[in-house]
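Let's look at chain A:
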Amino acid sequence: MLSDKELQDINAELAHAATKASASVDALNIVQRHQGWVSDEAMKDVASMLDMTADELDAVATFYSFIFRRPVGRHVILVCDSISCYVMGYNPLLDNIKNRLGIAFGETTEDKRFTLLPISCLGACDRAPAIMVDEDLYGPVTAETMDGILEKYK
Partner candidate 1 sequence: MPNMTVTVDGKKIEVPMGSTILEACTAAGSRVPTLCHDNKLHPFGACRICLVEVEGTPRKFTPSCTTPATDNMVVKTTSPGLIEARRMVLELLLIKHPLDCPVCDKAGECSLQDLVHEYGLGPSRFDPEKGYLPPDYESAIIERNISRCILCGKCVRICDEQNAVGEWAFTRRGTRARISTDFDRPLDCEFCGECVEICPVGALTTRQFKYKARSWNLEGTASVCNYCGCGCGVSYETREGRIMRVGPARSNYLCTKGRFGWDAVHHAERLTTPKMRVNGELVDCTWDEALSIIATNLKVIKSRHGAEKIGGLGSVRTTNEDSYVFQKFLRTVVETNNIDTLARLKTPKGLNTTFFSGELNKMASHEVILVLDKNVGEINPLTGIEIVRAVNKKDRKLILVNDEFNKFNKIATVVLPTSTVNALENLVKALSSGAGSEESKRAAAMLKAAKNVAIIVPAQLSDNEFTLIRDLAGKLPEVTYYPLVRRSNFQGSLDMGVMPSYYPGYRKIDETSTADFAGLWNAVLPETTGMNAVEMIKAITQGKLAALYIMGDDPAGSDPGLKGILQKLEFLVVQDIFLTETAKLAHVVLPAASSTEKSGTFTNLERRLQQVNKAEEPIGESRPDWEIIQDIAKKMGGSMKYGSTRDILAEIRSVVPAYKDLAFGACWAREKSPLAGMADDLSLTSDSIMKQEVITAERLLFSSGMTITRSHEIGTIRHYKIEV
Partner candidate 2 sequence: MNKVKKFFKTIFLIEIAQGMALTLKTMLTPAVTRQYPTFKRKPIPGSRGLHAMRRDETGKAACIGCGLCEAVCPSKAITVVTSEGPEHEKVVNSYELDLLRCVFCGFCIDACPVSAILMTPEFELACYSRKDAFYTRDRLVEVGDNYMGGKAVKK
């Protein structure tokens, strides 16, 4: 069930959408902002609001890396695995993060603080290797700067 606030926000988006389906990304973002991720149930509710099938909406949701279809921690670390970052030291950086947090890709730390996910190009090739934590971009990230970054997120 969607909360009243979510319904209100989605309806506000729908009001200025050209077609109902064109508001799908915004609607999913609204749900994610409130619930942290998008569950199957939420997906069905949103789909019926947009006159789409849950399947069609799922196609949109699973296409975008920023929409989470499984529960995530309080903060999400996205590690860019595209070519520039790869060349500039993606592997040591990833090993560093994995060792530090004790999780692999797709996993969440036990205290639900961090979730680690790969992402295609963050558009920060000049600052490679880059990572993104929640909505903040960092780069170039080294083993030394990593501490400072993670400290900011509780």
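Note that in this section a contact is a pair of C-beta atoms (placed from the backbone, for glycine too) under 8 Å apart; a residue touches a chain by one contact, two chains touch by 3 or more; residues count from 1.
The set was built so that all candidates are chains of the complex that A comes from, given by their letters.
What you are looking at is a predicted structure, and each value in this text was computed from that prediction instead of being measured.
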Touching chain, any copy counted, for chain A within the complex - options 1 or 2: 1
Residue ranges of chain A in contact with candidate 1 within the complex: 40, 43-44, 51-56, 58-59, 62-63, 120
